[in-house]
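One structure is given below, encoded as structure tokens.
Just one protein chain is left out here, and the rest sit where they should.
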Amino acid sequence: MNDKKYILGGLLIFIVLFAFPFWFNLGKAAPAPNPVLSEKAKAAGKCVMPTEFMRAEHMKLLGMWRRSVVRHAKREFINPEGKQYTMSLQNTCLNCHDNKAKFCDKCHDYASVDVYCWDCHIDKSKGEE
Amino acid sequence: MLELAVKGDKKYWSWVVALLAVIGGAFLIYLWQLKFGLGITGMSRDVSWGFYIANFTYLVGVAAGGVMVVLPYYLHDYKAYGRITVLGEFLAIGAIVMCLLFIIVDLGQPMRILNVWLYPTPHSVLFWDTIVLNGYLFLNIVVGWNVLEAERNNVHYQAWLKPFIYISIPWAVSIHTVTAYLYCGLPGRGFWLTAILAPRFLASAFAAGPALLILLCLFVRKVSRFDPGREQIQSLAKTVAYAICINVFFFLCEVFVAFYSNIPEHMDHLKYLFAGLHGHGLLVPWMWASLILMVVGIIMTVTPLTRKNETTLACACVAIIVGTWIDKGLGMISGGFVPNPLHQVNEYAPTLPEIGITIGVYAAGALVLTILYKIAVGVKEEVRA
Partner (left out) sequence: MDSSRRSVLKFFGLTALGLASRPVFNAFATEHGHSAMHFEKGAKALKAKQWAMVIDTRKFESADELEPIIEACNKAHNIPQFENKNHEIKWIWETEYHNAFPQSPNRFLSEEAEQRPYLVLCNHCENPPCCRACPTQATFKRESDGIVIMDFHRCIGCRFCMAACPFGSRSFNFRDPRPFIPELNKDYPTRMKGVVEKCNFCAERLAKGLEPACVEASEGAIVFGDLYDPESEVRKLLRENYTIRRKQSLGTEPCVYYIV
């Protein structure tokens, strides 16, 4: 078995290459994101669902909203407290969170999440567009 | 058996590298298309399917054509084809790979392609098309590979392969039938709305597929020590002869129905293709060339003298491949979209980037085919050595 050194060498090179993202970024962690609540959102006090829920599950909720609005023609959301909201990313979410760049993008950028929401939905906070 | 594919001479490797270079170039164009959108093609609101789907349709035919060697060998025990069935199956694999690539490059949102299976929709023909195409790819890989390996080991192929082999025969018919159903079930597209579309597709497939296989056999004989055999090539030639006759016959049936019934919606597309409509006639020379090539193909494959001479046979095959490609690749898709549903004429021609991506897909298919044929021919040489 005189191939041993080639096999081990090859394995080593593979592991080093495979682990590239880890050792390359070692000790260079980006600071944790710090999304800023807009004045409007602060004034409202609470979102359509409790904050913890929204933090963890907003994408699923938005997915359900989308399905309901587009596919079932039901556009009103009634939360467990009985409060009613029109389901619209552009016209309800962004109405309160009128600072997409400082709110949505903060965590998305940090987590390297490239959502395609904004390919169609308009970020109203951008005044100039 | 894969090791056979990496043992080649300089010519083989230069060919592989050349193909890779073409694929790489085309991939860059595709990245551009991905970024810009399908606007870099010549497609439009009216002609919403173009070169990609046309070539896809043509290659489904080439893939289905492989069954013309599989069927006589396995069903009728026509022993001579035993030598070349694997060439037919591997041709089908290469063709299907190209078909799938053409579908992907044609999509506006290719990253969402799995939606087709995430939301399975039995009432959509396209859903079934993905199933039959992937199924046929799978069948040919399983059957072709295992039968070839058995041949290499000098044993009979495994018994469990039999059902797969038998299924693959009607399956080949199904891929082109379902592909024809994409078009012929659409109301308001008079050119495609004909029950004979699937048979016509099959006839052209059974001409073009085996014609390509003949050329490949002649090529294999030239570059290797494996001779696919004169009898095999002659038998294939007869298949080609019958199929191309039937293809032209079916076409003439279409012409009769459209013009004798005198229904404008059915006539207009044919008029556009062969005479031009409202002063637009981009495809007229192409369509006549196609018809002439197919007729030349008929004469040369039906006449014993020119069929038995392998040089003239090769010419006939080229004529038939080009003729059917124009017929299906250029005329069939554009022809169905012009005139549009509002009876306006907006013509289509592929753009350079579109042609570039198309060539890239063909190069990818050629690469798959090269590797598979290298393996197959390698095994055949080994066994006969």
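By letter and in written order, the chains are A and B; residue numbering begins at 1 in each of them.
Assume a residue touches a chain if its C-beta (ideal position, glycine included) is under 8 Å from a C-beta of that chain, and two chains touch if they have at least 3 such contacts.
Just so it is clear, the structure is predicted and the values come from calculations on it, not from any experiment.
All shown chains touched by the missing chain in the whole complex, by label: A, B.
Contact with the chain that does not appear here is found for just one residue of B:V6, B:L20, B:L107 or B:L252, B:L107.
Subunit A meets the missing chain through residues 49-50, 52-53, 56-57, 60, 64, 66-68, 70-80, 84, 86-87, 90-91, 116, 119-122, 124, 129. Mapped onto subunit B, the interface with the missing chain covers residues 36-39, 41-46, 48-49, 103, 106-110, 112-113, 115-116, 118-119, 121, 123-127, 130, 182-183, 186-189, 265, 336-337, 340-344, 346.
The rule we apply is simple: only the chains that are shown with their structure count from here on.
The geometric centre of subunit A is 45 Å away from that of subunit B, both derived from CA atoms.
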